[in-house]
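Every protein chain of the complex appears in place save one, which is left out.
Chain IDs A, B and C follow the sequence of writing; residue 1 opens each chain.
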Amino acid sequence: APQPASDGGATGHRGAQGADVPVGELTFALPSSVSSLDVGRESGVLNYLVATLAQESLVSVSPAGKLEPGLATAWRQPDATTYVFTLRRGVVFTDGSPFTAADVVASIDEIRDPKNGSALAYAFAGVSSVKATGSHEVTIRLSAPDAAFIWNTSPGGLLISSEKFLAANRGKVGTEKTLLLGTGAYRITEFAADSHVRLESNPHWWGARPALRKLKLSFVPDAGTRLVAMKSGAVDGALGLAADETSGWASAADVTYTGDRSVVALAFDTAKAPWNDPHVRRAVAHAADREGMVKGILHGRAEVADALVAPEMWGDLLPAGQVRAGYAKITSYGFDLAAARAELAKSAHADGFTAELHYPSSGPQLGKAALALADSLKKIGITLRVKEITLEAWVAELGTGKQPLQFLWYFPVTGDPAELADPYLNASATATDIAHYDVTAVNKALDSAKADTDKARRAGKLMTAVRTAGDDLPYLPLWWGQTATALSKDIVLQQPGPFAFVGPWATRIRKAA
Amino acid sequence: MNRGPLPLRYVLTRVGGTLVLLFVLSVAVFALLRIAPGDPARTLLGQRGATPQALAAVRARYHLDSPFAAQYLHWLGGVLHLDLGTSIRTGAPVSATIGGRLALTGQLVGLGLAVALLLGIPGGILTALRRYRATDRAVQTAGLVALSTPAFAGGLVLIYLFSLMLRWFPAYGPGQGGGDRLHHLVLPAVTLALSVTAVLLKLTRAAVIRELAKEHVVFARARGVPERRILVDYVLRGALVPVLTGVGLVVAYLLAGTVLVEQVFALPGLGSLLVESVTYRDVPLVQAEALFIATLVVLAGLVTDLAQPLIDPRLRPARTGKGNAR
Amino acid sequence: MTDHPTAAGPADRTGTTARRPRPRIRPLTAAGAAVAVLLLAAAAFGQSLLPGWDAQDIAAGARMPGGGHLLGTDALGRDIAEMTIAGARSTLTGAALVALGSMLIGNVLGLLAGYLGGWTDMLVRRWADLLLAVPALLVTLVVAGIGGGGYALAVCALMVLTSPSDIRLVRTAVREQRHLPYVEAAETLGLPRRTVMLRHIWPNTLPVAVANTLLNFAGSVVALSSLSFLGLGVPPGAPDWGRMLAENRDLLYTNPSAALAPAVLIVLSAVVLNHLGDRVLEVFSKRGNA
């Protein structure tokens, strides 16, 4: 299995060792509110942190990003469009009912039902049928080959509940009264929307009993309050901290930074002036002081991005070394205002122009980056107006194509480069290709990679697509993000990696040795 | 004191006026949410899942694409049956969601109001009695600073002092159970009360000073009515109506303050619910909550209005015309 | 003290020709006025006197005080001291706009309602009641939040929502003046009603309106910075105390001055404005011609 790249991986103070003794109850702060536990309903990043403790998927993802057995002990792919999962036996839901194939089918059908408007619907959009082909066997057929599909059966795309439960509680799942039902390592015992969730370990879980018996996740949206809570000992740790927030935390906690595979990029609409002019895009790329942004705005807690796809996203497709080598060949546009001016002079907009860039209020670091960019663009004659809008408005704006210059801010849920490459670089993905990037070679490479079951060949095709796009600059990748986990000095989180929070992360909490 | 019954006409006019006010407000809120740009369906589906079919399904489910009047009537019909719809974001019934938050915010506002009343009114009386002296100036200055400090900044300072330095009170969260809840709500309530206390202080001080200067107070002194009785029965009674009106008005301040205070202290109350619902454009929730808050404020106003004739006989209908001296 | 008689009978004879002593200017008030002038000067000239206030040094990032930066720098490497001075403009302008706009609305509607009475009065009063029934900050939050977070929208919403206090105040003041002999004398001179309203009544209601405007100004500084704290308010990058406070809050435990400087100025300007407003009211109510 590929190890996380050294600079994208954990940079904690101590090794992830811990004593194997039971831990009573811990409280962790989460940085914003959760008002529904159902990830299909409220598709925030934080819901996953909670839901993956209580619910499982067919396959699981190791902290390093490797696909491993989950509720399916094995899976095979008889042909390019068929997946057969053999389910684990003897598993029970936390309400005591046994886990069977019908539950899997019901869970997937729930997501696919357009009436439910599930946020996960995209993951099963290419599925033509889901059938229980035995009491403990499920067969999924796709309408077209999709080599990355297996990732959609990991917690990022599917969390399984019981058929009976789903039928009885349609539309109410994840609320205070109707908690999540799953087979996971923990059982949710209490949920107060926008306040906290309580969980306790599930004695009937099929895995090893976790050391941490009970935990409480508190939602503390205010950064200052969060820090005071840590300093005053009201919480034992905090998850999902923004990189720029952690400066005050060092004295109170151990802070671990891990690449979270997320990417922040600028998307140029290549179908619209002035962004259809590659010189303009290059001028902007040269004017973006990405090193400075990472250093200044993110306090060094991020990595300057060479491409849209973070290196960890290649998972077990391609060894880290080869990913880096491939990325190294992408034309790099270093910070160079003179070069930027020269590019702009070559363009059809030599006298400069005015553009607008919106960022979501939940991403202040994006705003700061935009301001930094505006500052240097001003020097080459481009006026960039920066505007803050709500996350809601920003999300709504993304697909509409009204803004020719946009931020792309993406948190992947899988460990496959296609998750980003397919929607954003393939011209056939009309809803998501916000750059309207349409290069035949790239389209072809992506299409054939989709059907290719050979890992190496597929990796090659994807790399071609990513590299070509890197040179063409429909997106200017700014940085690959990191997330910070702060834990009090007497506990540790084993194996903190870029995929640490895709699975039941709390099972890896230990008392510090 | 024998209290005549409340004038019926007065009560009816006030209650009728309140109902009209609420109706206009509900239309306004409803219109506002429809006019505003953005699309809750998209937010709901997130970045990845916004396929046209899914969008259409969501819109149909929440009646997002029917005409305005139809939407409003549908909603109003629901409201009259005590059905406020379901939250787009959580799928839970709006009434239950609001109901679930009500207790905490109610306690917060109640405690805040209690703090404000207990500090502001006696403070106002004290400063009025000691007017233009050192105590008065000191208290007034403190009030001025309290009034001028944004709630979130005040909250941060209090957290820093009392949670981090002195460790007297917890920094965040609602706590569990009566005593613990109270312990958790002390700092938020004080934060919430800061500016309102200052407002009540100012108001009470002005009202008491105005009353103290009244002829009837001088006359009461001049005929030997004991000082204490003058203060309680004459001065304070006279100041009651303006202070009461002020208390009715500060309810609005308090409710507005909860937004910031709940944010700072991570309290899951109506204020933070509103912020979240606004961010996600959870139309049914925002609508119901806005209306709910407006109703509270309007009711507070109504109560103070109706209380006035009870306190002030001049506002009651005269039993007989002015008699003539005989 | 009022100078006009009670409804009942001949004038109160205690109002005499003696001119009451002019209210002394207290040292505190003088200091307040000086601070207000300084703040206004910073708002007016700060940005031109400090041409480099928005110079970024992004690679250097947030620095501690020292090295030519009195209060350190923010995440974009901008000097916090200079930003704070430059920030007076947007904070105070926004709040002043709210206060003045509300004063304008309040004076126009209050004057019309108070002078004309009848239907106009009824409508204006209902309108004020309606606005009073909604907590201003909440509505601004909803309007600005849902309407797309525009600063202009927030200022306008706050302006409209602040106006009922002005409307009521001016209306009451006008109604107090409305039937005073000097107004009726102007009417019996055959002066047009507009003239009576604008030249006779209005100037006499002005002191209360001015005092209230100062108080509203102070309130708006606080309200706008609260909105900035919630992420609604001035556009990003603009120097604004509320925004700076919100943005630099995470520096609180490393470089407290980054967050404290704007916070202190918010509180200071609100205190000064509140104090001046109170004083104006006090002085004019003592003079008895408010």
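The criterion applied here is as follows: contacts are C-beta pairs under 8 Å (C-beta built on N, C-alpha and C of every residue); 3 or more make two chains touch, one makes a residue touch a chain.
We adopt the following convention: contacts and distances are computed from a predicted model.
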Name per UniProt, for the chain absent here [options: "ABC transporter ATP-binding protein", "NADH-quinone oxidoreductase subunit D", "Dihydroorotate dehydrogenase" or "Fumarate reductase subunit C"]: "ABC transporter ATP-binding protein"
Visible chains that the absent chain touches, using the contact criterion stated earlier: B, C
Residue of B:P93, B:G173, B:G238 or B:G301 in touch with the missing chain, whole complex considered: B:G238
Among B:F23, B:F68 or B:F219, the residue in touch with the chain that has been omitted: B:F219
Hidden partner chain, touching residue among C:D57, C:D129, C:E187 or C:E282: C:E187
Among B:V11, B:L102 or B:I311, the residue in touch with the chain that has been omitted: B:I311
Residues of subunit C in contact with the chain not shown: 3-24, 180-182, 184-192, 199-200, 203-204, 289
Where the unshown chain meets subunit B, residue by residue: 1-2, 9, 214-216, 218-227, 229, 233-234, 237-238, 311-314, 317-326
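Please note the rule applied: only the chains that are shown with their structure count from here on.
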Per-chain Cα centre nearest the global Cα centre, belonging to chain: B
Length of the line joining the C-alpha centres of subunit A and subunit C, rounded to whole Å: 46
Where subunit A and subunit B are represented by their mean Cα positions, the distance between them in whole Å: 41
Subunit B residues counted as touching two or more neighbouring chains: 37-38, 156, 263, 278-279, 281
Junction residues of subunit A - those touching two or more other chains: 224, 361, 390, 393
Residue ranges of subunit B in contact with subunit C within the complex: 17, 21, 24-25, 29, 32-33, 36-38, 144-145, 147-153, 156, 195, 202, 213, 249, 252-253, 255-257, 259-260, 263, 274-275, 278-279, 281, 286, 290, 293-294, 297-298, 301
Subunit C-facing residues of subunit A, complex: 223-224, 227, 244-245, 247-248, 289, 291-293, 295-297, 299, 359, 361, 364, 367-368, 370-372, 374-375, 385-390, 393
Of all residues in subunit B, those that touch subunit A in their complex: 37-51, 53-54, 57-58, 61, 86, 89-92, 96-97, 100, 156, 159-160, 163-164, 167, 170-174, 263-268, 272-273, 276, 278-281
